[in-house]
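Apart from one protein chain that is not included, each protein chain of the complex appears where it belongs.
For chain A:
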Amino acid sequence: MSAEQSAPPVIELSGVRKTYRSGAIEFEALRGIDLEIRGGEYVAIMGPSGSGKSTLMNVLGCLDVVTAGSYRLAGEDVEELDEAELARIRNREIGFVFQGFNLLPSLSAWRNVELPLVYAGVGKEERRERAALALERVGLGDKLDNRPGELSGGQQQRVAVARALVGEPTMILADEPTGNLDSVSTADVLGLFQELNDAGRTIVLITHELEVAQHASRLVRVKDGLIVEPSAVAA
């Protein structure tokens, strides 16, 4: 039994269902998902489009609430929380990395990175320090004052990773983080995730590409709203 398996669970989903309603038509995107992710794990959630993996990502990221079932994140039940409390949970527990980077173009790199700390109520001096440290961590210590437009796609995604790291969240939730990157930058970012995981970070990666998913230590396949094959990646 490895250290990862003995660590306390960060994410516990049990019997999670999510139904979307559009007029009279009901669509069940998640049909009973049970999933447990422990601290320090590197998990890839994989599935074709329409499989429900995006919905799963929204639920995991506390961006959407479940219709049925329970979701515990870092020991806290989140299915009953209101908007403001969900915002607090996202701020503290989750570091997002999006496919489209989602940096604010008018802000410099460190201003983008400090945003989670702004909403956490951290003072200005400390914010700048921690943002600079996070940018150094992803190898962009010399780009603090550059705006996203002045950085390459790979560098922008590194800034986004720095932003995900800066608040010391429970997990990093990456949604197709390499979808907009060329192969060099993809390797670059995946290498970064590997480093972070080696340093003990919990990483959940959502992707539809097997090559990307194979970098994780555990692969969760989603199909038609159900987990079909919880399995360890063959080492």
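Methods note: a contact is a pair of C-beta atoms (placed from the backbone, for glycine too) under 8 Å apart; a residue touches a chain by one contact, two chains touch by 3 or more; residues count from 1.
Following the convention adopted for this analysis, contacts and distances are computed from a predicted model.
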| remark: Not-shown chain resolves in UniProt (candidates "Glycosyltransferase", "Anti-anti-sigma factor", "ABC transporter permease" or "Heme exporter protein B") to "ABC transporter permease"
| note | Of A:Tyr42, A:Tyr71 or A:Phe96, the residue that touches the missing chain is A:Phe96
| remark: In the whole complex, of A:Arg38, A:Arg163 or A:Arg201, the residue touching the missing chain would be A:Arg163
| field | Contacting the left-out chain in the complete assembly, out of A:Gly39, A:Pro116 or A:Gly225 | value | A:Pro116
| query | Hey, which chain A residues sit against the chain that's not shown? | reply | 58, 61, 63-64, 83-84, 87-88, 90-92, 96, 98, 102, 104, 106, 115-116, 118-121, 124, 163, 167
